[in-house]
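One protein chain is absent from this view; the other protein chains keep their places.
Chain lettering (A, B and C) follows the sequence in which the chains are written, and residue indices restart at 1 in each chain.
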Amino acid sequence: MRGSEWVRSGIGRATAERITVCGLDVADDLMGKVSFPDLAFLLVVRRLPDERESRLFNAVLVSLADHGLTPSVLAARLTYTGAPESLQGAIAAGLLGAGSVFLGPTEDTARFLHDIVAGLSEREATDHLLRDMALTAVRESVGAGRRVPGLGHPVHKVTDPRVPRLYDIASECDLLGPHLRLLDAVADAYGEVIGRRLPINGAGAAGAALADLGMPPDLARGFALLARVAGLIGHLAEERTSPLGMALYREMEERMVYDHPGDE
Amino acid sequence: MRGSEWVRSGIGRATAERITVCGLDVADDLMGKVSFPDLAFLLVVRRLPDERESRLFNAVLVSLADHGLTPSVLAARLTYTGAPESLQGAIAAGLLGAGSVFLGPTEDTARFLHDIVAGLSEREATDHLLRDMALTAVRESVGAGRRVPGLGHPVHKVTDPRVPRLYDIASECDLLGPHLRLLDAVADAYGEVIGRRLPINGAGAAGAALADLGMPPDLARGFALLARVAGLIGHLAEERTSPLGMALYREMEERMVYDHPGDE
Amino acid sequence: MRGSEWVRSGIGRATAERITVCGLDVADDLMGKVSFPDLAFLLVVRRLPDERESRLFNAVLVSLADHGLTPSVLAARLTYTGAPESLQGAIAAGLLGAGSVFLGPTEDTARFLHDIVAGLSEREATDHLLRDMALTAVRESVGAGRRVPGLGHPVHKVTDPRVPRLYDIASECDLLGPHLRLLDAVADAYGEVIGRRLPINGAGAAGAALADLGMPPDLARGFALLARVAGLIGHLAEERTSPLGMALYREMEERMVYDHPGDE
Partner (left out) sequence: MRGSEWVRSGIGRATAERITVCGLDVADDLMGKVSFPDLAFLLVVRRLPDERESRLFNAVLVSLADHGLTPSVLAARLTYTGAPESLQGAIAAGLLGAGSVFLGPTEDTARFLHDIVAGLSEREATDHLLRDMALTAVRESVGAGRRVPGLGHPVHKVTDPRVPRLYDIASECDLLGPHLRLLDAVADAYGEVIGRRLPINGAGAAGAALADLGMPPDLARGFALLARVAGLIGHLAEERTSPLGMALYREMEERMVYDHPGDE
């Protein structure tokens, strides 16, 4: 047990003279030569992306960075209200709500699609086959009373504006892979089975694109979190100068109906 | 109090048809056109960076992304051991240690330098003046028994390899601003005052560069956190397939000397 | 939408003159009269426990407070290493690993048992019926390849010392309810079905006891977290004076085998 063979890592190492990330020298090979998103890609896929992959990956991150005053953003800003000296705590609080309801769909969609097309080569993944697979999978999910992930959005009821744009970029980059194409077929199949079409949502399209870029489905949520940190920093920068946390607290206290009869 | 005037934000907004970030349309203006780091810059500085600023900003983020099996990385991997289904929790745990000891120096250095050169124009900030200011500030800090931030590193005792590289990139980009130049002068002044030179550390140089890029000092830590999330995702990707959390726990339990005499 | 009817709570309220929790005055009705665990009970069950319930509830919390240098404790101590000024961050990090692997079993067991006996009156829950129900449930879980929660422990392979003690206390308090009794029957049934008996673990017994005390199963994890905070404070108190975080980091760095051939 006390052998060291388990203390093993291929991510980073720091010695007195050099810092290495994924086998590359941070100073000589990475800084000034590789963009930050390309490094993030490298850290998971274990190779650098080519230019087209980099473009699609950036587009995915950009699409997920911010979505207004979401519950996560409010949690971060309210945390900053109490502990402005610990920015890391406010950002952590803003990430902790990225669960099954909010950013989870990115991962759920990646996983759902991956379970269907895993092992399928690019050439085998014909439109015809994907359509059949989509229909089968949707029927099965609907039959079992399970949600089909990646479809529908409480705000973007007709079209989520990020989705057609992401498909266009993937197409321009020649990266419209089996996951993105299957997701499109799933949306069609869902309309067919249910009789009412739901739009693909941005989280779902992002999950499909990340899977097409070679990311393991259960890490798709990680990139959604990375993107979200940029948005959170923006909101906390704003909270410093135009705070809303304290006003929100005061208004809630004032409006609150206290549910214990006899007490006011 | 119940007026809405305080519910005000210039970061993001989502309506049924469009998503806006900092006044730009996510689908039409940002996705596929603006890189993710440029969006992160926009969210705080409220304008897009030019190409040189973008290059320096990426280099800073790359320099901070990973530093091996740090306490933060270990905390994230150990958290994943217990809750692999909540990636957001493991990443949050990995951020929470980014305080005064570890990533705080990025902010401390930015703040220390900013307090000295704030309000100084580029043209006023001559080498001569910065040298004088550095000497005064170092003497004051040392006299008061305060640490001078940005200097010294437990691992990189002679040179932190990220630092000369970051200065080179800043110089190539014509972005060697008053903060980076002052930090250099501070290292010289420290050697003069104490009689032993300490190298500038990577966190400090990053903080100075972020300040030269126009970031408020108290948000410098935020970008260190953003960078660190990429490294954490890499480590968690590795933890999924080559876990070390459970082996570490077992070894600690086995080696632990229990401090209550009479109990074993 | 802007009506206030949704801003409704029965937990706490603070006005200029008084603070109320669950309809009781904090100063007049609670402080000095109600113990802290009784208040925690009140906050969820919405009535104060009687003396026997209080004794069992305290025993459950005591049983879950600490289990040595667990991954959660290590995560908290390593977080403190980087951010000693933010105790809340170290404690939060120590809670975030309380997921499916570590404290989740408390909840999983409570839920598993509750799904079986919900709606059963005390009088209907005869030993005979519980035995039959246990056998059916275990056969079903084993047949479907699912884990039976609440059984087995990596360290306490024969008996988890907390379990017989908790059953004794419950029995002394006349609170050996359907969940605790069913869990016992489940352990028997598992031995019968598999041919090898696994001991009931402390997390499982705690979950069963909390369910017998009237806690909703999906909040059982909450009380495990409450208990764990006490243990974490103890470890952080120790970390202040006998730190192990930095030494652990140094040893890991030194022992690490870097997995990228050609780089060392």
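A few points about this structure:
Throughout what follows, contacts are C-beta pairs under 8 Å (C-beta built on N, C-alpha and C of every residue); 3 or more make two chains touch, one makes a residue touch a chain.
Quantities reported herein were computed from a predicted structural model and do not represent experimental measurements.
Checked against the hidden chain, the listed residues A:Ile19, A:Leu42, A:Val60 or A:Ala75 yield one contact partner: A:Ala75.
For subunit A, the residues touching the chain absent from view are 68-72, 74-76, 78-86, 89-90, 92-93, 96-104, 155, 245-246, 248-249, 252-253, 256. Subunit C residues in contact with the hidden partner, per the touch definition given at the top, are 1-2, 6-19, 21-22, 25-28, 30-32, 34-37, 39-40, 43-44, 55, 58-59, 61-63, 65-69, 73, 86-89, 91-93, 95-99, 103, 107, 155-159, 161-162, 164-166, 168-169, 172, 202, 216, 218-219, 221-223, 225-227, 229-231, 233-238, 240, 242, 244, 247-248, 250-251, 254-255.
In the full complex, the hidden chain is touched by subunit B at residues 4-5, 7-10, 13-14, 20, 22-23, 83, 85-86, 88-89, 92, 96, 252-253, 255-260, 262-263.
Assume only the chains that are shown with their structure count from here on.
Legend note: the chain whose CA centroid lies nearest the centroid of all displayed protein CA atoms is A. Distances between chain centres, each the mean of the C-alpha atoms, put C farthest from subunit B. Copies subunit A and subunit C of the same chain sequence form an interface built mainly from equivalent positions, shared numbers / all numbers used being over half.
Distance from the subunit B centre to the subunit C centre is 37 Å, each centre being the mean of its Cα atoms. Per-chain CA centroids place subunit A at a distance of 23 Å from subunit B.
Centroids of subunit A and subunit C (each the mean of its C-alpha atoms) stand 31 Å apart. Each of the following residues of subunit C touches two or more other chains: 83, 85-86, 89, 92, 96, 252-253, 256.
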